[in-house]
Each structure stands twice: as structure tokens, then as C-alpha cells.
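And now, chain A:
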Amino acid sequence: MSKRFKVKINEQRCKKCGICVAFCPKKVLRIDINTFPIVDKEEECIGCNLCYLRCPDIAIFVEEKGEGVV
Partner candidate 1 sequence: MARNVFDYIIEEKLPFFWCEGCGNGIILKTIAKVFADLNLDPREIVVVTGIGCWGKADDYLSVNSLHVTHGRALPAATGVKLVNPNLKVLALMGDGDGLTIGGNHFIHAARRNIDITAIISNNFNYGMTGGQVSGTTPEKSITSTSRFGSVEPPFDVVNLAIAAGASYVARATVYHVNLLEKYIKNAIMKKGFSVVDVINVCPTYFGRLNKLKTSVEMMEFLRDNSTFNKNEGDINSNKFALGEFVNIEKPDFSTKYLEVQKQAKEKIFSLEQDSGAR
Partner candidate 2 sequence: MGRIEVVLAGSGGQGLLLIGKILGEAAAIFDGKNAVQTTAYGVATRGGFSKSEVIISEDEIAFPEAMDPDYIVCLSPQAFEIYKGRIKEGAILIYDKNTIKCENNEYYGFSMTNAAVELKNIRILNMIALGILVKISGIVSLEAIIESLKKNSPDQFRDQNLRAFYKGFEMVL
Partner candidate 3 sequence: MHEDIKFLQGNEACVEGALKAGARFYAGYPITPSSEIAELASIRLPAEGGVFIQMEDEIASMAALVGASFAGAKAFTATSGPGFSLMQENIGLAIMTEAPCVVINVQRSGPSTGLATKPAQADVMQARWGTHGDHAAIVLAPATVQECYDLIIYAFNFAEKYRTPVVFLSDEIVGHMREKVVLHNNIPIVQRKMPNIDPGKYRPYEPEKTGVPPLAYFGSEYTFHASSSMHDETGFPNNSPQNAEKVVKRLYNKIYQNKEDIIITKEFCTEDAEILFISFGASARSSREAVNILRKQGKKAGLLQLNTLWPFPDEKVRNLADRAKIVVVPEMNLGQIIGEVQRVLNNGIPVIGVNKVNSEIITPFEIIEKIKEVI
């Protein structure tokens, strides 16, 4: 699949809990010690939106390119 999705992190809200990273089925995200989640392999994103749904702080969003927020 081509690179259709954009993953955005709101660093004002993110508390670095790592839930989005741990449960991403495609391992799109990565987190280092005390960093915000890093979007590592955006091209792998399938737009399942689980990171958004599980984020306790409404701090991560998956956008379909050219179509805005999913």
C-alpha cells in the first residue's frame, strides 16, 4: 500500500504513556526514553485509527492524505 496516511502527535497533550506505540498493529510508531512518540514508518500505516481510539489524551490523529481527519 502506498503512503496514504499522515500521523500527527499533539505534544501539548501527549503524556508519553506509549500506548499508541505498543498497540500499533503495524509498528508505525517508536518511542525512546522520555520522548514523544516518533512516527517511524508512516508508509506502513493502514489507517486503522486504533492509536487515536486508545490514546488517553486525544493527542494522536491519523489523517488520510488530502481528506483530513479520519
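A word on the picks: all candidates are chains of the complex that A comes from, given by their letters.
Details
Everything below uses one rule, namely that contacts are C-beta pairs under 8 Å (C-beta built on N, C-alpha and C of every residue); 3 or more make two chains touch, one makes a residue touch a chain; residues count from 1.
Values in this document were obtained by computation on a predicted structure and should not be read as measured data.
For chain A, the touching candidate in this complex, among 1, 2 or 3, is 1. If you check the complex, the residues on chain A that touch candidate 1 are 12-13, 15-19, 22-23, 50, 53-59, 69.
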